[in-house]
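Structure provided below as structure tokens; questions to follow.
In this view, the complex is presented without one of its protein chains, the others remaining in place.
Labels for the chains are A, B and C, by order of writing; each one numbers its residues from 1.
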């Protein structure tokens, strides 16, 4: 499809990837940092906006596509990954970046996350994790601590341990797994750059504080530290996670494997296919 | 609710747990073995049929509730776990057993599986895994080997590594995880008994061959071997799985933790609640 | 009431506060409503907000009245702008005219054109500057003090309300708030206000302060609901939150599910076990529930879903009202799956209709959908306490004699006695497959038809009584509507009557099954009909047509949300009908 479109060599700065829409985000929301780092990563990779598609679900974080100048699809809640897979499989010429929040990705979208890890379509998945449903005004998400009583929907806490996105991704066979922090712009941009450049499904959990419903997350700054060293050994990665309390950043695991490519066959034209229906005697 | 129902002491044999419906299963299907072992386990636990509820999705395997004499709910595809959770949370007096196939549980139902592991409602989940969609006549399931070309829907294979149910359950924090084989009736019944007796969410993957669409699974008999030793150490369990090729049976992991119990408050009557709406001056 | 002799006294008044989110206009609005309620008034506050998560533009619109009111007036007596940040977004809801007073902070931007062009009297109050006069004072409390003074609310009721709202926040904040009120009152001192609320005669009737969403929660527990599983979604989350707080007090429980597929199925699981269950959602979540609702129909499991409607399709306009989920509520199932669909037509009726829905779902072993909407759900009102009804969850259960028990026995009244886990002898497997009376799956067309006939019969034979609609009036001119548009319709009808027109109003509460006989009968004298609904496609009108013959002279006033349908709009629609007639 795109082969016909003439490509111009342009050197774009990161501001060229930022749209003039004012984000709906609260002042101080971690997602601003994600937007900044992402535009830097796209500029660093010398991408052209028309060849990038950002696919999101629903949530504060999922609003991000419209704040960039690339193609975007702000779908329904929890379905960013299948939208992105359909696009990436049918348009391998594009750079496809799926994105959203922890509710979108791990609660309603959890099944697609599992299967996207296995399927290994060539795309990037950036989850802005604030351990809360920001958009709906502060309910517990799968990554919320079990003793958080700040939500009216679970006033005595969630009664369950938080989901571990990295461990799940590893168990589900994702070939690229990383964690970053919205407040560490350089590392974040670097990890995003590597994730986007990776051939296959690259997952990055981005700790991105919700200052409105989880103001205590401002304290994350003190807890976050780098530490993961990329490995291609699953056992080593599990071991690293056993030590982790959720605030270690870096690329945890990187082990390229053949990316998903659907069946291929000798091309024929429709007429030849139709002939097969003819009655033979 | 049930407190009013008078309980009779009856000693039931495993045949008392078998209904007189003829299963729709193909002769030789592994699910017959599962049904047998399950009725034995229920008899061994001295359960009363009226106090047990079996909840299933859709698939050959999901037909099992009606072949027993307990209460059953044959719901829609992929939703056995939420049905079971709603029942178990609201009726803690019952023994609740959710069940179904690998397609039902890990494909369409994958998200509920993840969250059921975390939530830890008191129930048992038995998955009859035949690495195929039997009911719809033989498509690849999440646990199908990537090079299986027996399905017309993926004639060149699935292009993705099989999902690892035990590893996922472990990553998702299930407190009881086991594997058994439909053709090893005693071990199967024993593991089921332990799973049902376990306080919390107990998951058992049961290898149960589909002789119609995966006749090569008759060879599983030779590959299956016991080997898992119950541990409560997650690292040890991950290590055991690293050695496993999918045919080790036994209880992999058992680590009781507080089971899900929803919020509790001081009881009041509705009148007192309504009073709170009154205008005070 | 304080005295303010230079303005006219009244028993009813409309006002609005606008400002960007941080300004706290919603809290200010609620304070005024609650204080007016304490001063023995009825009243209503609706909310309008922009897309910003926090800090975006917002408007609190209030109507205070000596008689029960549940819909906003066509216009405002008073508009207070703490700032003008994007207030033009609400221009079509904040109608001022030359009888209105507009108060604005001169430091917060230019007065927008729709205001200056309106002829409204404009007065400047430097809210922002005033905050500097007391450390900790906030613009919104100052605005409350100002408004209370202008409209003549009793100072002690306002103070008490503020104290109550801030109860848990500590003495310092309360002190600052009270100082803020005083600053506002002082600023109002030399202003000529709009009308002033007259003092209410005592003693007055008891009233409740409640939102539609709280009311739906209360209706649920009144009906006997003791289980809820839910997934948050605007504008239904407050129902879930209310139930999360109150179910545990009643021995029930709430589970926050991973998605709506889980929440509705959890409800079915609980209900299968005998516990009346409910979930609350809005359009997108409802869409995910239709498969399980079909299961509830086929397996005859009672369950209630409250759909608090918002703008659609898809994500649409999450924060604003629309009546456009009627189609999916009635028809959203594959296969022939008639179900109960009900709609409350006032905030108080959210209690009654939800309670009735629970009762009907349980009595008929059927899913029931309650179509509320953002306008009802998120509005807070001072209303007469909803009447108490003896509608409870009363399922027809299998008796003790369970020999040869057949779960889906072809009962004459269509309702097969249900066995619950725990009952010996009642063991059966509920199923979404077509089945025999015994519950055994069957692919036979005869078995299939027998159960379809039976399920149709249970709706046909049940006596729903007179609650299927609120019918009022007579004559040859009628308004036919449902849900929240009933509120402006009621007021429009009252105005038409004031002008001497004989006119009737029907608001349908039980949308499905539709009592076509009773409706046809109610419309017997009708020759000219105005159908009113807040949908673009005229879903209600089409639905009516599919069931009954409407008068030849039927007009449709259908408008998508959040475009306002005011009493005045309906009056205009009626005038057209009558004019046509005259011509």
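By our rule, a residue touches a chain if its C-beta (ideal position, glycine included) is under 8 Å from a C-beta of that chain, and two chains touch if they have at least 3 such contacts.
Please read these numbers as outputs of a predicted model, since none were measured by experiment.
Here is the thing to keep in mind: the chain we left out touches A, B, C in the whole complex. Of the candidate positions C:75, C:200, C:448 or C:555, contact with the unshown chain belongs to C:448.
The missing chain, though absent from the display, is touched by one residue of C:121, C:200, C:331 or C:501; that residue is C:331. Residue-wise, the contact with the chain that is not shown comes from A:65, picked out of A:65, A:103, A:138 or A:175. Contact with the undisplayed chain is limited, among B:30, B:110 or B:246, to B:110.
Although one chain is not displayed, chain C still touches it through residues 50-51, 89, 92, 282-284, 286-288, 290-291, 294-295, 297-299, 307, 309, 311-320, 322, 324-325, 327-328, 330-338, 431-434, 441-446, 448-449, 452-453, 456, 535-537, 539, 542-543, 545-547, 559-564. Listed for chain A, the residues touching the missing chain in the whole complex are 1-2, 5, 8, 21, 48-55, 58, 65-66, 69-76, 78-79, 81-91, 93-94, 111-112, 114-115, 262-270, 273-274, 277-281. By the touch definition given at the top, chain B reaches the unshown chain through residues 24-27, 29, 58, 60, 74, 76-78, 107-108, 110, 133-137, 139-140, 142, 152-155, 158, 212.
Just so we're on the same page, only the chains that are shown with their structure count from here on.
Rounded to whole angstrom, the centroid-to-centroid distance between chain B and chain C, based on C-alpha atoms, equals 41 Å.
If you average the Cα atoms of chain A and of chain B, the two centres end up 31 Å apart. Contact of a single residue of chain B with at least two other chains is seen at positions 111, 114-115, 262-264. Within chain C, residues 244, 254, 258-259 each touch two or more of the remaining chains.
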